[in-house]
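Here's the structure, in C-alpha cells; my notes come after.
Note that this complex is displayed minus one protein chain, with the remaining chains in position.
The block that comes next holds subunit A.
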C-alpha cells in the first residue's frame, strides 16, 4: 500500500498526502522539513548573505545589487519587453500603410514585409540562446553517440581515437571561436542565408565543446557491458546491428545519459561565453552589452541574467534527468 503510493504520487507531495491520512505525523513532518523546509532555509540564508555582502561592496557603478534591486530590474526588463512588442506592432502597421501608399504610386512594386528591426529584448535573447544551445547539443549528440558506440565496441579504434579525444576535450570554447568564426564566414556564403552566421558560429562552437563527454561516456558504457550479455548475444548469433540495438544500447543507456547531461551542462556554459566574445545574439551578448553600458542599472541587470542562466542550466539538467529516468531500464538506480 505504502510503496504503491510513493510510486504514483510525486515525491514532494507524498508527505502531505500521508500527513492528511494521519500516517505517523511526526515522521511525515520530518520528511517534509527535509524536502521543503531545508531548501527554503538555504535560500533565505543565501538571500540574507547576498544582501548583506552586496551592501558592503561599492563599485565604480554604485553599490553591488542586492536581491531587491535585482527583482526591480527583472520587472523593468519585463516592462521593456512589453513596450518593445507594442513598438513592433506599430511598426508593422506603419509598414503596411507605406506599402499600400507605394503600391498606389508604383503598381509594379513587389512588396516585401520586413521584420521588425528593433532590439531583441532580454526574453528574446533567452529564446535565442535556448534555440542555439539545443541545436548545438542535438547535433553534437547525433555525432557523439554513434562515434562513442563504434569506439567503445572496438578496443583498437578506442586506442586510436582516445588521444585525439583527450586533447580536444579540454579546449576552451574561446580558443575555438576565432577559428570557427573565420571558417564560417569563408565557407558559408549564400545570397539568401537560411541561418545567421552568428547563429552558426555559436552553434558550431557549442558542438565542438560538448561532443566529448557524450562520446567518452558512451564509449565507456559500451565497453563495460556485462560479459554475460555479450555471451548471450554471441550464443544467439545476433547480427552487428541487432547486437547494438538489443544489447549494447540498453545496457549503456545510463552511461550515455551521464555523458549527455555533462555535455548539455558544458554546452550551456560554452554558449554564454561564445555569445559574449562573438557578440552573437543571446544571453551572453546581453551580459556583455550591459557590462559595456556601465550604467548604474547594469550590475543588477547582469545579475538577473546570471540567475536566469543558472535557472535555465538547472532546468535543462532536470529535463535530461527526467528523460534518463524515462528511458532507463534500471528503475532502481539512484539518479541525482
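Going forward, contacts are C-beta pairs under 8 Å (C-beta built on N, C-alpha and C of every residue); 3 or more make two chains touch, one makes a residue touch a chain; residues count from 1.
Heads up, the rule we're going with is that contacts and distances are computed from a predicted model.
Between the listed names "Cell division protein FtsW", "CmpA/NrtA family ABC transporter substrate-binding protein", "NADH-quinone oxidoreductase subunit D" or "Phosphoribosylformylglycinamidine synthase subunit PurQ", the UniProt record for the complex's undisplayed chain reads "CmpA/NrtA family ABC transporter substrate-binding protein".
The chain not shown here is touched by just one of A:46, A:71, A:109 or A:314, and that residue is A:109.
Looking at A:146, A:294 or A:319, the residue that reaches the missing chain in the full complex is A:294.
Although one chain is not displayed, subunit A still touches it through residues 60-61, 94-95, 98, 102, 105-106, 108-110, 112, 114-115, 117, 119, 185, 197, 279, 289-290, 292-296, 298, 301.
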